[in-house]
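Of the protein chains in this complex, one is absent; all others appear in place.
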């Protein structure tokens, strides 16, 4: 069985990564890759890693019928086009935030409203490590956001184990690479201005908070910093748990190992890294660059637990997550096409 | 008047920076620069920026009499040699942690004790923005640590304004460059392993906590991350103030501007950056690289205030701080020799 | 059929990459990975990308019998141990320079002689794009060096087409990443000293000249510069051809396209990039990072032809080349295990 | 005496650097800084290092009368506006290529002609190390280009010593930082695309060849590569001298030391670095970043001499060079305002 | 090949056949560096910490 797939927004960073993954995927075949700017150009014109691909960009308003349509477009585009996308495809896998929140009210609060609220109920949120319900056979898959993914993977075991309760204080401090800004970056993304930075670019009020609150039932203080890498998102979550064992006294490292193992031992894309020896002792984006893996870990210190997660924002944070969800939606092996190994040594991927 | 100065540990990063500053300083003249590894070599052999300097390294056990001796040696060296240093010099300016804490007990708790506790009372802690008392004429100046400096400069206005009280929750999340590790780094500091990292290297229990608690009366949760830059330390302090105006309701941005202006308006080395337009809206290490400036700023969000500071760890965090303190100790203009302007554009300095 | 393999020097950069490739290879199974420093540690202790591998380092003096032994050790080690390696394995694939040159005399001239010259005749040089003769069934495979590989791939089409003759002037100017120095780098490899460099580290007399002269029959002027990346080697070869069409007048771009297509059209690991549009117009290391591909291209300018090649030094320049050669030695599909796609965007891999 | 100065194009990279230099210059006072995009904004809005400056951008068509007008505008702007600039100022110091070549014919050949050829004769080319004639009192100073400056400083001693003759082969291979592209870079300058590159961006036919040929009487093969740094230009000049001592046999290192010392021993901004020990053995851009220094050096190898130079393209390659020339034009101490020391360690400045 | 439990995370750690007292292995589960303090039966303890030396 081969499933046909289109990628809308294929000239972008997430779109290009979808092409890389789907091209090498055993079950999918890419039939269309859209771009308005580069219509008729080869895919390799924009993505030099895909020069061998015999495919040219086509216009997004002329869509073939496919099994799966992946939309890797800026916020607002897929809600505008959801009907056209569902006309063309059995399943829409959307990488934007357009279908991630559960209600129109949430879009009114966090964004500028929603233009196709009727479709929100048909959408299934996809960060498979939080739950796979509803994904099999879903019409619309709303693939989780990159910073939210890193943050939630770090925190989920503490919530599941009852250590972290909805009232507990959580500070999430993120460090992210320049590819999060997408291919169309402005002046702040130019190499001279963006190199070597530690730049607080969303000190407060990042929209990913909404997604996290809905999914995890926690409210948190969220700050994002741009640092000098291209791929990567690292979440450092400073938590002060008061539930379960924490209520009785200090949380010990073995308790945390139990909580994290319980949460993730069957997860193919989560790797636990927490202490140990050598150079790489905690989650680091460069250990997972180019892969769909998340490194997750923790450190305990009195009444504080620092929870870490590191992902490649374009993979586990975007295209990899979307393919993972598509595998589940179509009943395929969930790791199909996602077995890339990371690199060592590697610079700033 | 010209004051004579020696630099012990002159082949290191902080020592090299002291040479750069003292060489161009209107009042100091460097008479000795010590190194055991590079004895007899020119200073330019190690520090290519100082090739024009006509000075060779000498052994640290053969010290000339000078007005000021700057010790830029690893922890433990200056407490071992404090008598020799004070024999040779009127004033010892120590850049290590050896004389920063107030009591032997504190060294027992945070370090492996102290070998010259009798001298602790003669030492004056120097982060001049926290107070200049005792610095004029001091025998031993204990120059503040880099990460502690960034953190305390971010927080001090909140404490002074009564917004932040000793019981309030403070999470300090630091991002630092590779020069913090000094010139003698191990495997984790090699270029292939250290490039492109977001690496939690002191997730909990960093010793700078001790210094901050003593100086600011706050207890805080402190985590340090290595990121890809050479110079720079950036502190993001997530605070939840309950004092003063905060007790009455949300803190507004104008209140914070007042607090920060009150704290720093007469400070020559603090620059406030908090919001505004353009690319550089919050404190960033690269805006102050090579200078003795600290950028300090904040963002308010409900009951949370995020306080930021960015410094060059080798300058305001080490050599610049030390020269600033020496200027005060000798009654000079406190900005003498410290008027370097930063660069724009600049990569990852 | 599964072939067993050992990697000697598996804690190094090339050795780690061999583990990555062989682990995912359809025909090989790794049975031993040696390290003296990390004996008994998991492979993931050193190579964080391989944490899932259930394998511990063993001592290099206790070798199991295998089909293929890959030696990724510093110069001199495999000539010392060639008997032991051939006792343990049917085929020795050596990544060092120990068996690359054809004669003892060459080792006397370029190195400090050779301790096992009797084996030189049994060794087959392997840069398959230069010729595959002798590789099938070879006892000792001498895998080509990284800088020599990049340079020769750039120049070979000009030689084959008769444009470049042995008397023509060739200047090869290389730019390479820090992983070329291996895992055990010294002070010049520390992050603060190595970041941001353009450093002429072998301005003249690099030993790779010997390999190139033997293989291509050209003598050339060779200079190597360290630049700020971890993986990658880029050769810019400034040539002044006088043969063939060049003797009759200026060489035109279409002539060069013919020459390069003739040389490489059937090569699975060479990609031609020469001009064209978009951002990536000439060979660049970052387009091939993590893959076994070489990008090769050219630009004509009067009587000068500038020939370019870019590779990942740890892959096409070391481990990928070695696996490619092993595939040929054992009669496997030559691309087996080498189908990794590159990344876009990617920072400084 | 204080001289008044304006900077046209002050929101750009070279313009910002001029502001940094002139602000701290003992003899100049900046009265205007123009920008069309940022009119009325503070200078610190664009250049975060200059936040303390009490100056706002003004429109370039409303120029005050000044002693010196510095034009740091793209090619074509100052030839269009030369009359207005000379109306406003006694001396025009132009950083663009508009007045660097000697004749209209040269502009026809290398550029798209010239719109104010009558002024070409009044312009004096300024790379002071090549000669200071005509600079004192000049109306129009044409400050030398960055890549040409690096290349010519490397080669001049060989020409002066008669080693290199006009017929000798010279290949200049340059590696440059992203600030050479100016503040208004396009897609190829975005951080994700520009990071970690070794990118041949002007493989042949760079316009700086014209400048070099006119000044040095050499014709050369010139290629420029973008590498991952922000500031810096490094020239590696592969030469095959046949003149003077070279005619008689191989050139020895002491001969080269004589040639380079003869050329530069009285030059305040040239530092010779050629071999020696330690980590920094040849010219490197990062050793001179932020300064007006050029590091120059060489390595001999048979009949080849490799000549190196490294500069900060925004300083010695642009703003520093211009201020140096202005010092000479106004009869000031030529090092006035140009005594910045470089940094060590420093990343990728 | 004998096994012992990791003192940090409880995972079973297989010791090399010829393991000797004093050798260091890392836990395959959590990476903790463990010192072999007994061989018959196998026993592991946390290895002396090098924590201050890495990173910076």
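Each chain carries a letter (A, B, C, D and E) given by its place in the written order, and its residues are counted from 1.
In this text, a contact is a pair of C-beta atoms (placed from the backbone, for glycine too) under 8 Å apart; a residue touches a chain by one contact, two chains touch by 3 or more.
Note that the coordinates shown come from a computational prediction; the quantities given were computed from them, not determined experimentally.
*Asks:* Of B:45, B:99 or B:282, which sits in contact with the chain we cannot see?
*Replies:* Answering carefully, the residue with contact to the hidden chain is B:45.
*Asks:* Taking the entire complex into account, which one of C:101, C:127 or C:188 touches the absent chain?
*Replies:* Among C:101, C:127 or C:188, only C:188 touches the chain that is not shown.
*Asks:* For the chain that's not shown, point to the residue among C:41, C:56 or C:199 touching it.
*Replies:* C:199
*Asks:* Which one touches the absent chain: D:194, D:281, D:316 or D:344?
*Replies:* D:281
*Asks:* In the complete complex, which positions of subunit B touch the hidden chain?
*Replies:* Interface residues of subunit B facing the absent chain: 40-42, 44-45, 54, 56.
*Asks:* Residue-wise, where is subunit D in contact with the chain that is not depicted?
*Replies:* Residues of subunit D in contact with the hidden chain: 253-254, 257, 261, 272-279, 281.
Note that in this section only the chains that are shown with their structure count from here on.
*Asks:* A-E or A-B: which has the larger count of contacting C-beta pairs?
*Replies:* More C-beta contacts join the chains of A-B.
*Asks:* What whole-number Å value describes the gap between the mean CA coordinates of subunit B and subunit C?
*Replies:* A distance of 45 Å separates the two centres.
*Asks:* Go ahead and note the Å separation of the Cα centroids belonging to subunit B and subunit D.
*Replies:* Here the centre of subunit D sits 36 Å away from the centre of subunit B.
*Asks:* How far is the middle of subunit B from the middle of subunit E, if each middle is the mean of its Cα atoms, in Å?
*Replies:* 39
*Asks:* Which parts of subunit B, given as residue numbers and ranges, touch two or more other chains?
*Replies:* Counting only residues that touch two or more other chains, subunit B contributes 13, 178-179, 181, 183, 185, 187-189, 192, 195-196, 199, 229-230, 279-280, 284, 345-349.
*Asks:* Could you pull out the residues of subunit E that touch at least 2 other chains?
*Replies:* 26, 31, 54
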